[in-house]
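Omission of a single protein chain aside, the complex is shown with its protein chains in their original locations.
Naming follows writing order (A and B), and every chain is counted from residue 1.
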Amino acid sequence: MDHSYNNKFSPETVADKHKSVLLSPELKKNQEVLTQRLAGCFDFMQREFSFGSPPVKASIIFFEGLVDKRQIENSLIKSIFINCNIFFRKEQNSEPSHADLLDTLKNKVLTLAEVKTVDNYEDIILQISSGDTVLLLDNCASGLVIGTRSWAARAISMSENETTVFGPKESFTETLISNTAMLRRRLKSSSFKMERLTIGRISQTSVCFCYIENIAPPALVANVKERLSQIDIDAILDTGYLEELITEEPYSIFSQAMHTERPDRVCGNLLEGKVGIMIDGSPMVLVLPVTFPQFANAPDDYYINYIPATLLRFLRIAAFAVSLLMTAVFVSLLTYHHEMIPTPLLLTIISARQGVPFPAFVEALLLETTFELLREAGLRLPNAIGPAVSIVGALIIGEAAVQAGLVSTPMVVVIAFSGIASFVIPNYNAGIITRIMRFVFLIAAGLLGLFGIMITFILLITRMASVSFFGIPYLSPVAPFNNKQIFDILTRRPWFSNTLRPWQEGMKNQKRYEPKPAPSSKDKKGASNES
Amino acid sequence: MKVKKILVIFTLTLILSSGCQGSEVPDLIFSIGLGIDWKENQIELTSEFIKPAPTEENSSEKGSSVIFTSQGRTLGEASNSLSNFLPQTPLWSHVSIVMLSENLCQTDVALVADYLTRTTEIKHNIPLLVISGSSPEEIFKTKPVLEPYISTSLALTLQNEEKQLNIYKPVLMYEFMRKLIAPGIEPVLPQIKKTTDGEKDILFLDGVAVFKGQKMIASLNEAESQGYNYLTNKNITSGLLLINNPDDPQYFITFELTKLLVEIQPLIEKENNRITMLIQVHADGNFYEQSGSGDVLRLDKYPQLEQMVEDKINAYISNCIDRVQIINSDILGWGQLINQKDPHFWEQVSPQWDMIFPTINYQTQSDFVIRRTYLTRKSYYFQE
Partner (left out) sequence: MEKISSFQLKCLIALLIIPAAFFEEGPLLTAVLKNNAWLVPIGIILPGWLLFKMYLYIFRQNNISFPEAFNEHLGRFWGKIITIFYIFYFLVLCSYILRIYFEFMKINLLLTTPISVLFFLMLFIGFYALKKGINNIARLSVIIFALTIFLNIFLISNCIINGFKWDNLQPILSDIPFKASLIAFFGLIGVLGKAMTVFTLADFVAGDKEKTIKSSLSTVLIIFSLVISSTLLSLCATLHPSIIPSLSSAVLTMVRTAHISYFIQNIDILFISVWICGIYITLTIFWFSASILTQKAFSLRDNRFFLASSGIFIALVSASLSSTSLGLFVWTTKFMPFLNNCFFVFIPLFIFIKSLIKNYLPNKHNNESLSIKK
């Protein structure tokens, strides 16, 4: 039994077995080899034809569903038929070699935009799997790869997970090339680089990492490239795989990269010296390195006036604290620190908690778990019934539970409020951290009250302060404190004074633009002056 | 490494599950008011506990309370003995008022002062009252009219009275305890009395109880209490002053105080062994009300009106000081004032302060200014 696939470090892989087997000059043999290799693939198509005088046998191979057949018909086969016959009638005396024929086809006949040569079976299979068409000629040990990619893909639509009121609405799709196109349209500079790798022994996924050359630290780019190239896995189906495979802290719950499906957000981060990683087949792009305070930033911040943007940022920071601590603090007050509750509120709570059979801690745990279940169920349900079930779950079950005396109304309100606060966090990854840590804080509160909450808080920030991703401390610029950058986190600087990018070690160019004085009312030329 | 981690988690679990038991709200019964009496050489503790209200939506009951009484040789014993018959643990952290009976205060406040200061549960910034003419149980059994609980009703009454009339300043527990301990000043506490108008019982503030050392020795009436408040309260911004209408003495003119500040300077003549207190009063007020008719509100009449108000203020202050000197309890803090001005002199005189205090002279000088007259600038003039 072949165990080579079980050992990820085994040098022998499926691809390795067939690597570098060159094409045969005989067309028939090539066809036989390819048919044999791709046996069982019903979408594998071959179309034989001949052209010219004397006739030259040729074959085109492709996977149905990945190609634009019209392009094959009009730009490939038709070009060959029309042009080659005309061309060869002129030069009847000389019989060009088939290698020359290939060159002629490539340089003078074919009207398609993308034409490359290929000389081994593995590359042929890779290319036709990517949607290209391969043209093979008889008596020629090379073939031509013609770009005919076209498949039914999801159209560019609005982002479902990162909605904004202002600003661009389009989001990435599963097609790498359209994603790169969206970025290229926004960053029309020669220093905007996109490098491509292929990762995954079976999936052979195209992975593209992009950066802006004179802004991103070279060490970061090299680090990311090295980590990506060291990945050894059978398939990459989403960018989430990459995050775990290139991380420095594999056992950390903290999100080490930002996942986004918005091209404007990726461009904004690239302009701050970060690196973006995207793959073919996933609309999510990884942006790294990211620090925890940056999770409070939303794309909207940069599209509205800086004053409301700053206030909204404060709201998000407060919402983060509320979603993390509110339930735990409430449980600790109810269980240990009754004297802190204002007397009128205490009277309400006493009345509400009459007859509830569970201690506050258990009640909170049950409600939190129910809330998480509802949240997960809402994600899995079909769109048609999802909202209805969420409303049913939240309202009716909550109402029924309160009326049955299983839970108290104040606890339901607290859980709901902290749940809503968790939705305010713009980043899903940060939200997940909050959801997990909320339970930890709740347990600590149930055991030791406010003291337990503080112990957990100290442990949490110690852990976060000790973690660095790609050389950047996770709590930067809060810890280590950077007074210049801290305002970028707490406030949104107005564009007229936002001259510097957030600093990263090794960054070459921190200046966005030369500082100018803020626009003032004295600069205005009113109508009275013009008269 | 794995074994180490398991060991740490196991130890943590063991330790964290030991003895860190909190108390659930349904297992507790919250007290919102305390009444302490001294009966038959025992402390009698009466407490008003919150009775949880039903949670029906349309329930008209806001909440009710239940009164429990317990006895003990000390306050601590009395409070703990409530557990003999209560199904829940009493919690004292929401007590909003503590009432001491007259009997207890006249016997010895030190019977309860230590426990009230030492316990962590009872807040130190709650007001104290002395019950005059009744027992704490009778006070608690009074049916509250506008508030659900009698304790909160009394606490709010004190606050409201301070805002409106400013005759009695609420005395907080830590302030009372401080004055008990500090030399050169004696504490006072507002008094509460119970009366009935035939249909319902009414609790009202009437006078202050004067302490000397650990015991209550006398009371000041309302006028004397007003004088005491003028002399000791640095923050008088309300209150009414009635004077006779100068044109028609059977009627009254009312002024509303907006500010009253008293500065007391001790004048120490060591050679003559004489101490004189120079009391300067600066007050502002508004013309509040004129009962009867008569053209009183004229600018030329202002000096006369102001003089009458100043005399009234002086009268309040004099009444208070005279009474306090008769009682011979330095509730005005004159000993502290002398200590602040001349600590050496205070060291010499403090042992004989009881003999010196009644002999201290004082001079009062008031300065009152009429500021505003509300909606009408002139006296309301009736056609004859």
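Here is the rule we use: a contact is a pair of C-beta atoms (placed from the backbone, for glycine too) under 8 Å apart; a residue touches a chain by one contact, two chains touch by 3 or more.
Small disclaimer: the values here were computed from a predicted structure and weren't measured.
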Seminar exercise, completed: Checked against the full complex, the residue among B:Asn41, B:Asn84 or B:Asn125 that touches the missing chain is B:Asn125
Exercise. Out of B:Met99, B:Met177, B:Val262 or B:Ile370, which touches the unshown chain?
Worked result: B:Met177
Problem set entry | Residue of A:Gly40, A:Pro54, A:Pro382 or A:Pro480 touching the missing chain in the full complex | A:Pro480
Seminar exercise, completed: Only one of A:Asp68, A:Glu339 or A:Glu372 touches the unshown chain, namely A:Glu339
For this session: List the residues of chain B that touch the chain left out of this view.
Result: 12, 15-16, 18-21, 93, 120, 123-125, 174, 177-178, 181-183, 333, 336, 339-341, 343-344
Exercise. At which residues does chain A meet the chain that is not included here?
Worked result: 336-337, 339-340, 342, 344, 448-451, 453-455, 457-459, 461-463, 465-466, 473, 475, 478-481, 483
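Please note the rule applied: only the chains that are shown with their structure count from here on.
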Exercise. Using CA atom averages as chain centres, what separation in Å is found between chain A and chain B?
Worked result: 67
Exercise. For the complex, which residues does chain B have touching chain A?
Worked result: 16-17, 20, 22-26, 28, 30, 32, 50, 52-55, 63, 91, 93-94, 96, 121, 123, 152
Exercise. Along chain A, where are the residues that touch chain B in the complex?
Worked result: 334-336, 338-339, 343, 346-347, 349-356, 359-360, 446-449
